[in-house]
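Below is a slice of the complex: some chains, not all, each in place.
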Amino acid sequence: MTNLIEIKGVRHAYKTQDGPLPVLDGLDVSVPEGGFVAVVGPSGCGKSTLTRLIAGLMKPDEGEVRLHGDLVKGPKSTVGMAFQNPVLLEWRTILKNVMLPLEIVPNRLSAREKEDRARELLALVGLEGFEEKRPSELSGGMRQRASLCRAIVHKPEVLILDEPFGALDAFTREDLWQTMLKVKEREPFTGVLITHDLRESIFLADQVVVLSGRPARTQYVMDVHLGAERTLDDLYTPETAEALNTLRHQIQIAQGRAPEVAA
Amino acid sequence: MTLRAVLVPLAALVIFGLLWELLVWANGWPNYKMASPSDLWPAFWKFRWLFLEYGWDTLWRTVVGLLVAVIFGVGLGMIMGFSRLMRDALYPLLVGFNAIPKATVVPIIALLFVGQHDMNTILIAFLISFFPIAVSVSIGLSTLEPEYRDILRSLGASNLTIFWKIALPKTLPEFFGALKVAVTLAFIGTNLMEIVEPHGRGLGHLFDSGKISADYPLMFAVLIALALMGILLYYVVVALEKIFAGWAERSPT
Amino acid sequence: ATLAGGASAETSVPFALDWKFEGPSAPYFAAIDNGHFAAADLDVEISPGRGSLDAIPKVATGAFPIGFADINSLIKFLDQNPGAPVTAVMMIYDKPPFAVVGRKSLGVSAPKDLEGRVLGAPPPDGAWAQFPAFASANGLDMSKITVEPVGFPTREPMLAEGNVAAVTGFSFSSFLNLVRLGVPEDDISTILMADYGLELYGNAIIVNTDFAAANPEVVTGFLAAVAAGWKDAIADPAKAIESLVERNPAADAALETRRLQLAIDANVATDAVMANGLGGVDAARMEKALAQLAETYEFQNAPDASLYFTDAYLPDASARMLK
């Protein structure tokens, strides 16, 4: 099995004024082509740091991050990323914000096609009618949705989502889960999803990785055995309930609230 | 809104003119100490054709010098904004260069390029006005929030693309602020050349003529004409700013 | 305007020069250092200036009671600002330093040589302003002279480089600048306009008329001290320059001595002055001068010599003799 994303023994510390702050300490994650891995862990453990490493925005102090077997040396245009903080460019309309990657990543779309694609995505996340608005005229959840569109507009091979649904209410969120699955089917990508919603991780991912508290290492990996066709009802089966419980327990361990026992 | 945008500055100008008139009148200052606005009309009228012709000379050279300054300043600012090394190396040189009074540089330029009056004038206008632009661009780049930069970097964009798509638009308000300063400096540059190295053209020359014949109202009239042209150019900059950086203006509520 | 200075009963009289502290201003410092002003109970402080058009308003506004400026500039100033309280009281430069300075190697040694050549002239230059009168007095055909406007700072360098064949300027300044730029002295031809038909007078002591009317004896005392200062300077230029260098340590003593000597020889100690004493004007010559001025300058009001100069404050001729 070829792993598109391969993270091995990654260690990283931030340099701060009071010396280095170790954040990642022995991280192993691998995502096969077309796979979707969810990463969960306590706040501040190093999840966003992980996304920056995969995206090539940073280099790890130790260990390897590989895409397609090649060491990641810097950012690549085949990667799409939704940042935790959905920074939109204030001087552009929402539509133009979403179209930004299409202006940068080489592609053969005509101006018309670019716009159509962006409009289509915005409609998909419920932002129809807000295409010409400025980011400052959007609510927090709407901005997050626009940022999601921007991450996927150029059909990236690898999609990194850092808590993309954090500011959304339960129903909008569930809608978007299903939208994401549909998008993945139509335009396959390999995904990494950071989230703190365990149901979300189970619903969307093939595998859930639990990180320990800072400095984070891979503490627990769970394969999710839902098929490609998932419905919300799948979240209410006994298997899911058990899986959720296991994850909850693991996170408690990660936070040092429960003794670490072999799962 | 548009009416207000015209009326407020106009009112300010009129008030200023009245205060000036009052000041001169109350102090009973003679023309050779300070001319008052009412003294200026005859001077304007008498030399109206020269004002038009020389004003145009001064204006186009200033604008060309300014354009060169914008291009050069943006380029220099980019170099300094992206590279800490270049910033450390170039800033002191630039500050040193700019601390030298340009009036003393004028003769050197004039001697280097004898007879190239237009070019020399444009050169001085450029030399005197590029610094604020370079500073503002370099600061805009070096203080760009990493979040913004990362959005483009994660797409594998080059530094140049980051500049065009993020840094420049984000820094436009400061850039236009610098441009407003540069406009005034460019005018000073043009006039410096016209006064210090006279060659019979431009408002600087008219000022000189006024000085030769001790015609103080004419001298003041030239200064006012310069101020008005500065204001004119300022409104051109404001118009450009409205188009390109209108988003940045925050309403307080 | 009479300020009694503390313990001493000296009258404080600020004096506005037309130009910076150069050789030709040394006589005034000499007058201070040799006690001539003090003898008249005057406490004189000398301020440099930026040209006659700077000194005249300083005196006209009353900021300075006494100054030193070109009388031709004063005439124009009074024409433009009728009634301004300023007038000349003592002529210093009997011959104005207005000159055409050329290079013999470039073919200029007499006025006629200018035809067919390039003349560099700063438009605000005092000498250039008199050039048309000089040209008509010498029958020059202006259409044959190419006039190149130059700036003051580049005037002499342009001549040194050969970009122009001659320049207008003050005889002593342009000559010395050229020497400094490495032009051989025997290559320089100084054509003093006053030697070629120009009747104009040069720089004079000017006063604020209100001040003068109120303090006639102060003015007269001042003028006598000035004459004494010049007399000392002519007798021993190097010593006068010492007084100058004391005020401006950055000055080049040798150069300024030279400049002073040039001014004395060409402008101050003329035959007429040596005969009649420093400071007076000849009414007939003044009329001619006004006529020549009118060739180059359009009077707003009818010129009236009495407005521009008065000998009312001049001390006795005996006090004004330079020998």
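Labels for the chains are A, B and C, by order of writing; each one numbers its residues from 1.
In this text, contacts are C-beta pairs under 8 Å (C-beta built on N, C-alpha and C of every residue); 3 or more make two chains touch, one makes a residue touch a chain.
Predicted model only: the values in this text are computed from it and were never measured.
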Given that a single representative of each chain type is displayed, how many copies of each does the whole complex contain? A x2, B x2, C x1
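Here is the rule we go by: only the chains that are shown with their structure count from here on.
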Where chain A and chain C overlap in contact partners, by chain label: B
What chain is most central when centres are computed from CA atoms? B
Any idea how many Å lie between the Cα centroids of chain A and chain C? 86
Chain B and chain C, separation of their C-alpha mean positions in angstrom: 39
Indicate the residues of chain B shared as contacts by at least two other chains. none
Enumerate the contact residues on chain B facing chain C in the complex. 30-33, 106-107, 110-111, 114-115, 196-200, 205, 208-209, 211-216
Along chain C, where are the residues that touch chain B in the complex? 53, 56-57, 60-61, 73, 76-77, 80-81, 84, 122-124, 129, 149-154, 157-158, 161, 163, 297
Using the touch rule from the top, collect the residues of chain A that touch chain B in their complex. 52, 55-57, 74-77, 79, 81, 83, 85, 87, 89-92, 100-101, 103-105, 134, 154
